[in-house]
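Just one protein chain is left out here, and the rest sit where they should.
Chains: A and B, in written order; residue numbering restarts at 1 for each.
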Amino acid sequence: MLPPLTPAGTRVSRRTFLAAAGGALAAFGLAGCSPAGTRPTITFHQSKPEAVPYFRDLAAKFTESQDRFRVLHDMATNLSASFVRSSPPDLGCLNYNLEMARFMERGALSDLSDLPEAASIRDDVLDLTNWYPTYAGRTSVIPYSVMAASVIYNRRIFAEHGLTVPTTWDELIEVCERLKAAGVTPIYGTFRDPWTVAQGLFDYTVGGMVDVRGFYKKMHEIGEDVGPESEVSFQKTMLEPVQRMVQLTKYVNPDASSRGYGDGNTAMAQGQAAMYFQGPWAFGEIEKAGTDLDLGTFPLPMTADPADLKVRVNIDLSLWVPEVSNGQEGARAFLQYLLQPEVQNPYNAKFLGFGTVKDAPPVTDPRIVEMQKYYDEGRFYMGASQFIPNTIPAANYIQSIIGGADPEGTLRRMDADWARLAFRA
Amino acid sequence: MSNATRTVPAEPTTSGPITAGPAAGKRRIRTGQERTNWPATAILAACTLAVLVPLYVTISMAFKTTGQAVDGNAFSLPSPLSFDSFVQAWTLTNFPRGFAISVFVSVTAVIGEIVVSALAAYAIVRNWDRRLFRWSFFYLLAAMFIPFPVVALPQIQLTGLVGLDNPLGVAILHIVFALAFNTMLFTAFLRSIPLELEESMRMDGAGTWQVFWRLIFPLLGPMSATVGIFAFIASWNDFMMPSLIISDPEMQTIPVLQKIFQTQFSNSYNVAFASYLMAMAPAIVVYLFTQRWVMSGLTQGAVK
Partner (left out) sequence: MSSMTKPSTITVVPPEAAPKAATARKSRVDPLYYFFLFPSLAIFTLAVTLPAVLGFVYSFTNSVGFGDFEFIGIRNFIAVFRDEGILGAYGFTLAFSLVTVVVVNILAFLLALGLTSRVRFRTALRTVFVIPMVISGIVIAFVFQYLFSNSLPLLGKGMGIEPLASSILANPDLAWLAIVFVTAWQSIPSAMLIYIAGLLTVPAEVYEASSIDGATPWHNLRHITLPLVAGYAVINTVLGFKNYLNAYDIIVGLTDGGPGVATRSVAMAIFRGFEGGDYAYQMANAVVFFLISIAIALIQLRFTRGKGGIA
């Protein structure tokens, strides 16, 4: 069970609450099945679709390489449900986000700070986990792969029109205007999928102008008083970037509102547009079309100062071991196996991620190499849309702004949602 | 719904549920041979396109290569014919194992729903004058209006607590959730069975147990077929319940395993469609083989 977080008081333990209920059911229950096997099975949860075959292979290799544990690759478990019934997977390998942080915050993830591998992670990368709610005194989330996202651009189209990579907002608008005048779609929009709008246009424009971490820190402090008068708010702090975001939508393909992520990848593969606001995960999909391309990446310039340039990062894969796992020993062993340089580096090279350890080799893929210096210098932010709880349909709100809804009114609504959430927390 | 019953004229004398076979249907077919309504036939045939076109698209997309699938033209025929998508979908989901689990859940749900609901319906109908049985019926009916989310999370906790966080637990939950509707169907059907048959069997010394299993249950056959096919469809296609309840990933059902292809994060449409096809094919096949009984169950005064 989870350790109590606060002294007893009015708190009710879930177990006590359910004891009577469970007792009634117990008479009726049947024993669960557990797969037979001489060595303990470690459930390894990893559900990034494109990496499933890769990790399944690694799990099999590890299982063969020693005779103490068997690793079972799991891509189907519903995580929330598994924590609710106290049977989470033994080792998780997932995107680290607000949903995961909820488990962290409540002490559901075990401390891994005693592992030598924990000390090998870059400090500023490890600190990314602290943008989210934490649990005092624990290092429970080991970043495994960081993805840096920025504007994907078609180098040949830029060259054909004599354009260079913009480093200020004005240059960016000029690039868009010139492309438009030349009859080239400057930006490919895939607005049918709300997440692409949030991840791309919204996060890039906000991240380029606003201190995301500081903003949300204050938003949490202000809580239910967030509104037009508060020090920070969506309607006040984010209005300018959002207006610029709307300005950029003048330069997208006319059918952007009915195009989805898959269509965007296909279009970029066919050179239908010059720029695309997506992360490196899109390269793998663009590649599938098998066309000959020369793509690169640059951070979206939002100010007049090139020194403000930053890239969006996210902890695309992180490793953690739940407190209630009874296969912790095996989970840790597999975690250590995964973190060996000869295992971790090839993964990041193949899936265009950035290494998380202090001596990780620089990326070499020409498509993302331009982001290395920003990553090395710590000039990055995490997406602003990633810090809004799921209950507030932020991506959908942003999508509606793109679709023509009033930015101020929509941002006001997000403030109201935020305040209401704080009210009942 | 009682109103429904009152509006229905008395059973046609020739077509009681006791005389097996959809008598009403047969008679209509006979009259149908007199003069065919060709305009209606043509309109209905045209309407089938609404069903067949999406099916055609699913099938043709599944056999395309990734390259051809991304061109957006759903109506083109696959060329070259590719089975790669199926191979990918098959290996990634460990299809045979998932299939076996899905079959287990569905079969358990089908048998369980038929037996449990038929027993309850029989007890309720034969003791309708007693408050306990009457109120039990209304109590069960309430389930039809409980939104699944209300009970979802406590169910996850409780099934986990008693070791039913596995396919068996999912099957049991399916039985429970369908209980109200199934009991309603069975009670309606049971009321059309004349009591005299049962009385004479009891006169010969048969007890309730024998009466039920030797007389009532066989008579319920067509209705059981209807309940069974609905149970199969619901449990075979269900995603939410197994994804929340089953804790062991090796015991997961097909729809949950296939979810990975149904994402917005990829443009491997062909693999996605292959997985859709693999998911829907068994349900369609089962339906095609059982539809005769389903129809006879429905037309023999089922939903009254």
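Here is the rule we use: a contact is a pair of C-beta atoms (placed from the backbone, for glycine too) under 8 Å apart; a residue touches a chain by one contact, two chains touch by 3 or more.
Keep in mind that this is a model prediction, so the values were computed, not measured.
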item: Residue, one of B:Trp90, B:Phe104 or B:Phe133, that touches the chain absent here; value: B:Phe133
item: Which of A:Val84, A:Leu112 or A:Val313 contacts the chain that the document leaves out; value: A:Val84
item: For subunit B, the residues touching the chain missing from this view; value: 1-9, 12, 22, 24-25, 27-29, 31-32, 34-38, 40-41, 43-45, 47-48, 50-52, 54-55, 57-58, 61, 72-75, 116-117, 119-120, 122-130, 133, 135-155, 157-158, 172-173, 175-177, 179, 183-184, 187-188, 191, 195, 199, 207-209, 212, 233, 236-240, 255, 262, 264, 269, 272-273, 276, 279-280, 283-284, 286-288, 291, 294-295, 298-299, 301-304
item: Touching residues (missing chain, whole complex) on subunit A; value: 2, 4-6, 10-14, 17-18, 21, 24-25, 28, 80, 83-84, 86, 98-99, 102, 106-108, 191-194, 255, 257-260, 263, 389-393, 396-397, 399-400, 403, 405, 413, 416-417, 420-421, 423-425
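What we mean here is this: only the chains that are shown with their structure count from here on.
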item: Inter-chain centre distance, subunit A versus subunit B - centres from mean C-alpha coordinates, in Å; value: 40
item: Interfacial residue positions of subunit B with respect to subunit A in the complex; value: 66-67, 70-72, 92, 153-154, 156-166, 168, 243-245, 247-252, 256-257, 259-261, 263-269
item: Contacting residues of subunit A [partner subunit B, same complex]; value: 14, 18, 21-22, 25-26, 28-35, 43, 45, 47, 49-50, 52-53, 72-78, 81-82, 84-87, 89, 193, 195, 260-263, 265-266, 281, 285, 288-290
